[in-house]
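Only one protein chain is missing from this complex, and each of the others stays in its spot.
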Amino acid sequence: MPGSHVGADVWVSEYITPYDVYQHGVKEVLAARRTAFQAMHIVDCGTYGKALVLDGKWQSCTGDEFLYHEPLVHPACVSHGAPRTVLILGGGEGATLREVLRWKSVERVVMVDIDGEVVEACRQHLPEMHQGAFDDPRSEVVIGDALDYLDACPPEWDVIISDLSDPIEEGPSFKLFTREYFEKCRRALRAGGRFVVQAGPTSPGEMRLHVRLINTLAAVFGHVASYSSHVPTYAAPWGFALAADQPLETRPDPAAVDAVLDAGTTGEFRMFDGVTLLGLMQIPKHIRQAIAAETQVYTLTEPPRFFGTGVAESETSPSA
Amino acid sequence: MPGSHVGADVWVSEYITPYDVYQHGVKEVLAARRTAFQAMHIVDCGTYGKALVLDGKWQSCTGDEFLYHEPLVHPACVSHGAPRTVLILGGGEGATLREVLRWKSVERVVMVDIDGEVVEACRQHLPEMHQGAFDDPRSEVVIGDALDYLDACPPEWDVIISDLSDPIEEGPSFKLFTREYFEKCRRALRAGGRFVVQAGPTSPGEMRLHVRLINTLAAVFGHVASYSSHVPTYAAPWGFALAADQPLETRPDPAAVDAVLDAGTTGEFRMFDGVTLLGLMQIPKHIRQAIAAETQVYTLTEPPRFFGTGVAESETSPSA
Amino acid sequence: MPGSHVGADVWVSEYITPYDVYQHGVKEVLAARRTAFQAMHIVDCGTYGKALVLDGKWQSCTGDEFLYHEPLVHPACVSHGAPRTVLILGGGEGATLREVLRWKSVERVVMVDIDGEVVEACRQHLPEMHQGAFDDPRSEVVIGDALDYLDACPPEWDVIISDLSDPIEEGPSFKLFTREYFEKCRRALRAGGRFVVQAGPTSPGEMRLHVRLINTLAAVFGHVASYSSHVPTYAAPWGFALAADQPLETRPDPAAVDAVLDAGTTGEFRMFDGVTLLGLMQIPKHIRQAIAAETQVYTLTEPPRFFGTGVAESETSPSA
Partner (left out) sequence: MPGSHVGADVWVSEYITPYDVYQHGVKEVLAARRTAFQAMHIVDCGTYGKALVLDGKWQSCTGDEFLYHEPLVHPACVSHGAPRTVLILGGGEGATLREVLRWKSVERVVMVDIDGEVVEACRQHLPEMHQGAFDDPRSEVVIGDALDYLDACPPEWDVIISDLSDPIEEGPSFKLFTREYFEKCRRALRAGGRFVVQAGPTSPGEMRLHVRLINTLAAVFGHVASYSSHVPTYAAPWGFALAADQPLETRPDPAAVDAVLDAGTTGEFRMFDGVTLLGLMQIPKHIRQAIAAETQVYTLTEPPRFFGTGVAESETSPSA
């Protein structure tokens, strides 16, 4: 409310854990709809700008999405070197697409999202996110099921990016965090391909999903690297997993990375460069230890059940 | 409420920004008092354990305090190499003291906190934090004003750690985030001394305090390094500033750091080691750019006014 | 979220007092707009149905609006006996209009609301409220300023109903809670006319507005009666003021009232009848005492400043 003190009338309220609730004051509701798949809100909040919220989980907002989308896309692309074909699974806002299109080597990028209503609403209400990426001639948007698409496609991708909403039970995504799904992704890669997954929070109270995803990927790919980025509106450091059959460089030379970026990309990065990449890949000791101790993998018969809308369950471990 | 679903009856509610409120469900109120200096609550929350809350700002909790206290203490100590004398300004919970005492080289550590009631309540209710550090024969607790103590003490400290609550206007700390204060700290160091400050959030919407603190320190010390650690209950990456008159190593060799830690410290670190330190020191591009662009310093006549209890003001910048 | 436990993602949050906040979980946002005059939300909440919220103040909802609109309209109409002309000032939802149109004697009812966008949104999204009242041939809606309308109209009204949003400083209504306004209303009445005002909460912590409004009306009209109705989503008993130059019956005979209603109205009342009216008019001792003790009146130079969006001020008195 302009001129007022705190005073939002409407708040988006997200349970981070059953005892920790993050509330964001809404200045304007831009879209609010129950789609065929999920409850969608696009809201204009105060400090952090416009946000997409699906099934009560904050997806991304204009004020800090670069801290999610740049680390999601670029470590995999740098690791590959010069991706020509990129497949995005999920990615409704179009910001992942935007980052992929910075790579001059990219000739074709396909984004497969199950929820066309969300994609359309983001295209309309979140131009800061996609920045026209949907209209790039190299882009193709497929509205459909990621599993179906993977089953049908030949092994043609240099990079596959799994940018799905969290695997809450009520939501459409939990099957896409399993060994079976990751095996399909691996089969769809070209030789030398890279696979990257948004892989849940890495905060001490909630890191089980991340740790088990890393272990699940290690059962499928020859090499896996965990890394995290600070995304403030997630109220948690956010984890990613980079996987390939080739060894992954976890102590890259910043100058060499900068040289690759200077030659191979366009536009200005906000958070990413060689120094940032070196920092991202050095994960703290407690996360390394938890990964080393993990023994279980997610499968279609034992999928993740992530904490969703206010009900505690087993994926949320208490703090030690 | 054991056995119930969400259901805390009592919540601690913290405004992170005027539009972003983080609420923590309370299982038990352990202490609640207005001290001579501030409103104090010690509460047992659900997922993240026991927390100290001062003037409505979450200070630290047992579930993730290691992500704050280890990076606060050890980069400075590693940088020094073998600190014998350490001064802690603030540090009520005793967890900073606990970390300092890991260093075998330490002969004497003085903690100066203005609020004896908070220190006593933490000693009683938060043993997980101090772990007996107050009773170590090398420890000395002084209840008093940090500025007075600095004025009176000779230049005898190898490491000074400024572990103060945020400089909100209503609180007791805002003078201790100024050039004048940092000059006193510098004068109190021995040759080769290191100074480290908890230096505010480094999230995009709230990083002005951090950036200006780095610039303020750069006006006093020959060398300053910014770094951040993910502390989930802060709902922000948290910044620190390490300062010295000697050059600071920002790309340390992990193996060499581990060798120093193995030889020089006792006990088991949770998040800190050589790899972690290398990661901490690689700060993302947008923070480096903001620091490079900053021109102002905090002084006693122009101190910081950090966002406190629900009222927006100038230190909270909107997202770009 | 259908099938879920608590779990609204979006909440409407209303400060009842600076320390008491009532939050309503939203199942669907039906409309959200900043009109030329105020911030408007129409939301579908859980237990209490669809609600209109203006400038952060809950106006009415389908689940309990009958507890507001029936007592607003019918005591004045019963007191008059057979109103032919009725003027509604405010009344955006159309529910006041709906109740007036039950009276067979009514030939013409004019509703003057300043905010045509709110009226239009209510017509579209809240059919449960207006139930077609806007389309009744006896109804006329004027979008404009109540003061201007009153200045221009002859003394032609049997009943005038002031159904305005609370006089918060940020809102458009505070001038319409003053002696000058009430004098205009009195001049616009026919002989034997009745004037009724929604007159704020009558809860102990917030009754100053109500009490002073009664006193202000008593400076203008020969007779004034205070009464209250329980409206649960207001988190307060809600006060009304009935004013006339003729004596007002405060101990009506229920059977006689029922006879008037049976003969003079159509449709089924939900909460109102003779017994209900007898109960409404018996106000508790503490409210009678507060009214008897009040000495001040609201004027254009000393208008009410009602507690609005999160800032305490003088109209909110502490509990005794």
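Order of writing sets the labels: A, B and C. Residues in every chain begin at 1.
Heads up, the rule we're going with is that a residue touches a chain if its C-beta (ideal position, glycine included) is under 8 Å from a C-beta of that chain, and two chains touch if they have at least 3 such contacts.
Remember, it's a predicted structure, so these values are computed and weren't measured experimentally.
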Which of C:75, C:167, C:201 or C:304 sits in contact with the chain that's absent? C:201
The one residue from B:29, B:256 or B:300 touching the chain left out of view is B:29
It is residues of chain C that touch the chain not shown, namely 5-6, 8, 11, 15-25, 27, 45-49, 62-64, 66-67, 201-206, 228, 230, 232-233, 235-237, 254, 269-273, 275-276, 278-286, 288, 310-312, 316, 318-320
Interface residues of chain B toward the undisplayed chain are 1, 3-15, 23, 26, 28-29, 32, 34, 39, 41, 43, 53, 55-56, 170, 309-311
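Basically, only the chains that are shown with their structure count from here on.
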Which whole number of Å gives the spacing of the CA centres of chain A and chain C? 50
Euclidean distance of C-alpha centroids - chain B vs chain C, Å: 53
Of all residues in chain A, the ones touching two or more other chains: 5-6, 8, 11, 15, 23, 310-311
